[in-house]
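Left out: one protein chain. Kept in place: all the others.
Letters A, B and C mark the chains as written, and numbering starts fresh at 1 in each.
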Amino acid sequence: MVGQRYVKMLSCHPYFEVTALTGLSSVGKKYNEVVRSASEINAGSRFRRRREKQNTVGDLIVQPTRPEFLDVDLVFSPLPTEAARTLESRFAKRGLKVITDASPHRMEPDVPLIVPEVNPDHLSLIDWQRRSRGWGEGFLVATPNCTVAGLALVLKPLDELVGIRKAIVATLQALSGAGYPGVPSLDIVDNVIPYIKDEEEKVAQEALKILGTADNHGVHPSQMEVSAMCHRVATTDGHLESVYIETKESISLERVKEALRIFSGIPQKLRLPTAPTRPIIVTEADDRPQVRLDRDAGSVPGMGVTVGRIRKGLDSRSLRLTLLSHNTVRGAAGSTILTAELMESQGLLD
Amino acid sequence: MVGQRYVKMLSCHPYFEVTALTGLSSVGKKYNEVVRSASEINAGSRFRRRREKQNTVGDLIVQPTRPEFLDVDLVFSPLPTEAARTLESRFAKRGLKVITDASPHRMEPDVPLIVPEVNPDHLSLIDWQRRSRGWGEGFLVATPNCTVAGLALVLKPLDELVGIRKAIVATLQALSGAGYPGVPSLDIVDNVIPYIKDEEEKVAQEALKILGTADNHGVHPSQMEVSAMCHRVATTDGHLESVYIETKESISLERVKEALRIFSGIPQKLRLPTAPTRPIIVTEADDRPQVRLDRDAGSVPGMGVTVGRIRKGLDSRSLRLTLLSHNTVRGAAGSTILTAELMESQGLLD
Amino acid sequence: MVGQRYVKMLSCHPYFEVTALTGLSSVGKKYNEVVRSASEINAGSRFRRRREKQNTVGDLIVQPTRPEFLDVDLVFSPLPTEAARTLESRFAKRGLKVITDASPHRMEPDVPLIVPEVNPDHLSLIDWQRRSRGWGEGFLVATPNCTVAGLALVLKPLDELVGIRKAIVATLQALSGAGYPGVPSLDIVDNVIPYIKDEEEKVAQEALKILGTADNHGVHPSQMEVSAMCHRVATTDGHLESVYIETKESISLERVKEALRIFSGIPQKLRLPTAPTRPIIVTEADDRPQVRLDRDAGSVPGMGVTVGRIRKGLDSRSLRLTLLSHNTVRGAAGSTILTAELMESQGLLD
Partner (left out) sequence: MVGQRYVKMLSCHPYFEVTALTGLSSVGKKYNEVVRSASEINAGSRFRRRREKQNTVGDLIVQPTRPEFLDVDLVFSPLPTEAARTLESRFAKRGLKVITDASPHRMEPDVPLIVPEVNPDHLSLIDWQRRSRGWGEGFLVATPNCTVAGLALVLKPLDELVGIRKAIVATLQALSGAGYPGVPSLDIVDNVIPYIKDEEEKVAQEALKILGTADNHGVHPSQMEVSAMCHRVATTDGHLESVYIETKESISLERVKEALRIFSGIPQKLRLPTAPTRPIIVTEADDRPQVRLDRDAGSVPGMGVTVGRIRKGLDSRSLRLTLLSHNTVRGAAGSTILTAELMESQGLLD
């Protein structure tokens, strides 16, 4: 799912051009055929930056996911977990710049885990990573789990405003988060599955790393506490998350809404192509955000996170809210492309 | 939905016999025709206790919901909120015993709000209610909101074991909870609605009343705190609830599971007809309870609440769990019938 | 649903500008508020042609559906059936040009029933209608039922190629076809409803009128026979129809595909704004068209009808195929707007 999203989002990109695609069972076929069959997972994608456009992605022959033969500058990797574990560092070792939304390397101390609006400064870890791993031009940068991408974005301005002590998150996650073929249909019609393997642990850990402070020796995680309860529901795209938050300071709901509304980061300042004008959209409607109605929110569709139902918790230092973010855009391909754009703007891809 | 559930659950009941049905737009029709059209809500049901069976509910003519003409001993009321507000007390005033799962009177200080395994002693409020209201033989007993019925059942043994300080509940509620026609299909296909009117307030208030202490002056609510975040999802029956719980004492997950497993109440002791052998079923499977697979759990189908995913919270005094209870059985008709059985066994229906 | 689709499709239209909106329970509110609540049906829309754009539809105050007060040139009517029956002719009588996708007047002999690529010549009935009804400048033009719009488009080139004797149609229709709130969610989760009131009759009758021949005395219906079996399924938008066709002449599947592929009409010749480059898209994939994947097909999204699974029937003079058309675009608002564009190009709106 995410591989296809990459190709779509990069099809007319002003910075990057897709020049190579890799896969497993689809090797040797044209990308067009692989998409049509809808039963192939694109295991990896590689891109060369160029200004001049050639609309021929559909004709690219899918290659095996091996670094030896690829003539590219930058690798976008939505590899499945096990493949990512072994293959991604092989690419970086060969001098390739790798940006991944796979999970295996996210929590390694010298790997930046980036939400572009939240912790762009963590990219400074790249220097340390290169030195310590001896990878020359190559490096590995990660984007977070699809559930964390939206959550960290929303927690950041709240933490700055009132200091978050604790966040209890309940998620209602879309089917595309499990890839393809993913969840069997018989498991989800008229049903909810209150379990997604390893998801709750990832949400807790990754959020704290992203919201933490980076220096030369890695990331000092945020001191807040995050606990998650994750559910799979019968939606195609869009993760909905309801969060109970306890804060250090007293809360004014109006100031909370204002802080969310005006939040923006370097991607907005630089007007990066995949940066939405406003990363967070606050809705006052009683019954929003809703998955089907709001998942494509944002001036770049799917890059805007919608927050609604902002209301009091049990006391003056707690609040409840519901957020919705598109899991394969803001939660995967979109985040990674925006990270690449940010790095390009900082000269990190030269 | 609930009216039909009543008729079904009472169709071969050893204590009660349905002798009158009331409605609004279906008045004058046979119950059989109303059910077949599937577009009528049975606004009220009335029952006379008798030992000898006559299987003729289908032939009963639906009457208007007025107390004047009904020759019954006991009234089961699944009336819509506004109708319940005005009509239920009119029935009680006429000397009828009313057990309701409608919401308007639940929080009144002299109205017992009963989960039969949890707070059967609150039925003592009936004396005070009769005296203060001057209703003679008539009275009003309520059962809780469909979400609270399962929740209170699970919180009770936990509170006794480790003392609950705080419960943060996220619910994924079924469509039948909204009645019929209820939620338009276009609102729920590939969607989640993070809002159910007044539901979060009811969950918080009613749980505390049920878990509180009754004396001659009403109910002292429990000192725990409960906060809810409610979502409507595309399931037909069965409310799933994930709960983050903070406790006074340290938790052993094994002792928690044991306490839930062995929990039982007076209905089990008396082997009441609608009492499941075990009110709480603990599952060790990673991915259970699931709505479609577990909603009919229990030796009386739908009366057993399944609890799973019992796991640590952020520290030794917190835990997370997921529970599932059938919203129109344990959460409505089943609870009310079990309450009536309990009252019958205590001579309160004589 | 259709009213909102109109507003969306006309929001940047080169010929027409929305200058008035009418409704029932939403009267007096701004259109923006009505849309947000998502519980209002826009009962009628009125438009004045202008070149210069003012993007203020959201600020229009919804008015009552009465002809007296509206200063417009052209009325697009997606009124509910009963309202359309009485109101539409009142508008025409006042001299307004009315294009409707409501059903009551479709089969009247002097009312053109138009699929713009199929029978644009039927617009000649307008003269006769004006004379016989004495409506001055006003008239009534209809577009067909949402199921017929796609069906007639596909039958037309087949009829020309091999002569259709009989078409047996089975439909799988989307929820939006029933309007809002329409089908209750409890009726459609894990379910199919094999009945849509009056739909099978409409499909049979309207198809024959559209594919018939118009002269000064009305329409001589096509001599083919059409029979329909209609089903409601749990999809949001997009009607899928599988058709068994018996023909006068022997069939070559390749020639059938070719005839469908190259079919086009006056709207394509004139490059009308809402005309898709190709009205029919033929797919060779085994398992297409699929509702979610193909409903937005066409260079104007939703205006292209996808045909697939073209295969033999029981003998050489029969074939089977499956088609998909977007029910609120090609089947309603899109068809009507395209009809208006066609009429504008022919001077019929002056």
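Worth a mention:
Here is the rule we use: a residue touches a chain if its C-beta (ideal position, glycine included) is under 8 Å from a C-beta of that chain, and two chains touch if they have at least 3 such contacts.
Since this is a predicted model, take the numbers as computed values, not measurements.
The omitted chain makes contact with just one of the residues C:111, C:141 or C:234: C:234.
Between the chain not shown and the residues A:88, A:190 or A:294, the one that touches is A:190. Only one of the listed residues, C:108, C:225, C:258 or C:296, touches the absent chain: C:225.
Annotation: of B:88, B:101, B:159 or B:190, B:190 touches the absent chain (contact as defined above). Touch with the chain that is not drawn comes from one residue among A:35, A:175 or A:329, which is A:175.
Mapped onto subunit C, contacts with the missing chain fall at residues 166, 168, 170, 172, 189-195, 225, 227, 229, 231, 233-236, 240, 242, 244, 286-293, 308-309, 313-314, 318, 320, 322. Of the residues in subunit A, those that touch the hidden partner chain are 1, 38, 175-176, 180-190, 234-236.
Considering the complete assembly, subunit B touches the hidden chain via residues 36, 189-190, 236, 285, 292.
Just so we're on the same page, only the chains that are shown with their structure count from here on.
Located most centrally within the structure is A, per distance between chain CA means and the overall CA mean.
Rounded to a whole number, the gap between the C-alpha centres of subunit B and subunit C is 48 angstrom.
The multi-chain contact residues of subunit B, meaning those touching 2 or more other chains, are 189-190, 234-236.
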